[in-house]
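Of the protein chains in this complex, one is absent; all others appear in place.
Chain naming follows the written order as A, B and C, and within any one chain the residues start at number 1.
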Amino acid sequence: MLLHLLNRSAASSHVYRDALRAMAEDDCLLLTEDGVYSALMPLAEHFSAVYGRLFALREDLASRGLEGRCAEQIVIVDMEGFVQLTEDADRVVSWF
Amino acid sequence: MSDRSPMPMLVVLRHAPHGSSWLREGLDVALVGAAFGQSVTLLFIGDGVEALVKGQQTGPLGQKGTHPTLDMLAMYDIETLLVDAESLAQRGLIETDLQLPVTLVAPERLPSLFAHHAPVFNF
Amino acid sequence: MRYALLVQGAPYSHQAAHSALRFAEALIARSHRLETVFFYHDGVYNAQRLATPPQDEPQLVDAWCRLHHEHGTALLVCVAAALRRGVVDERESRRHGKQGHSLESPFELTGVGQLVEAAMTHDRLITFSP
């Protein structure tokens, strides 16, 4: 299992499409930095193929005033959760 | 290199030439890996496919291009050049527009590429 | 586990270096070892010893140095990327006949080979890019 990191908003960059196409069936995706803008509907719908394996970083949501407005399909993790995700993955691939 | 990886290394090139140094610096990582005897696969995806377009030149102020570096890959024994077919089609390009022979990759093959290479460097 | 980080963003321009530091603290808190941080692309500016942020902002260069002193983390800077951007140590300054140097110690200039090596010898490599 690979963990993919995405730090771009789906509203401004198409890189999320390549990231999604590169993901295997059990890979996970963590939204960080400006990537967390995609954690809200309707942008989150772009990630429907990976619901259940889709995470967003709490501190990046909080600093942007978005905590509590996340789509319910997204699992929010803190920094420790981020580290845990990297422990569980064989490798980590960053998309930027 | 002390610990040679049992899997080939993957360098993913996602940026176009000239506009930024990502492509050049990504290629440098591939060259160094190969110089150390590591087997290297290149994957051109997204704007990275623009790196292969024929007829590129030096930029203004003598800014070096990356097209001579691509010609040099064979000297470093980097021979697996994969191109994401969808990225190519999205940009109105076909294989004969490219300066080197490449292997097109169908979308369903992408996940296994990432799974069967290590390390993976994404530029 | 043994971790390596690849940092490619300049401090204060992008969040990448700040995220990397936060991640570094978190992985150490979970009893992993952060053995190597490799600075590439604009990440080499993290090693600028003349960086002078206002007192009320994070002191990134100091924070990296602290990781080295407290946890033995190697701070490796790609020499080719650094030289182009004016981040030079005393030795390279002499080699190229320049006045002065700008690399903070204990950052070290090194080749991209060290990045490839780190990717193969550590359990995890996490990239933070702008």
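Note that a contact is a pair of C-beta atoms (placed from the backbone, for glycine too) under 8 Å apart; a residue touches a chain by one contact, two chains touch by 3 or more.
As a convention for this text, contacts and distances are computed from a predicted model.
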Omitted chain (choose from "Sulfurtransferase", "ABC transporter ATP-binding protein", "Sarcosine oxidase subunit gamma" or "Methylaspartate mutase epsilon subunit") - UniProt protein name: "Sulfurtransferase"
Displayed chains contacted by the hidden chain, counting the whole assembly: B, C
Full-complex contact with the absent chain, from C:R2, C:R30, C:H71 or C:R94: C:R94
Listed residues B:S21, B:T41 or B:T69, member touching the removed chain: B:T69
Chain C residues touching the omitted chain (full complex): 78-80, 83, 92, 94-98, 109, 111-113
Interface with the undisplayed chain - residues on chain B: 28, 31-32, 34-37, 64, 68-69, 71-72, 75-77
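Just so we're on the same page, only the chains that are shown with their structure count from here on.
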Pair joined by the larger number of C-beta contacts - A-B, A-C: A-C
Separation of chain A from chain C, taking each centre as the mean of its C-alpha atoms, in whole Å: 25
Residue numbers of chain A (touch at least two other chains): 91, 93-94, 96
For chain B, residues that touch 2 or more chains besides their own: 119, 122
Chain C-facing residues of chain B, complex: 1-5, 9, 21-22, 25, 28-29, 32-33, 35-36, 38, 119, 121-122
Residue ranges of chain A in contact with chain B within the complex: 2, 14-15, 18, 21-25, 27, 90-91, 93-96
Partner chain B, residues of chain C touching it in the complex: 40-41, 80-81, 111-113, 115-117, 119-121, 125, 127
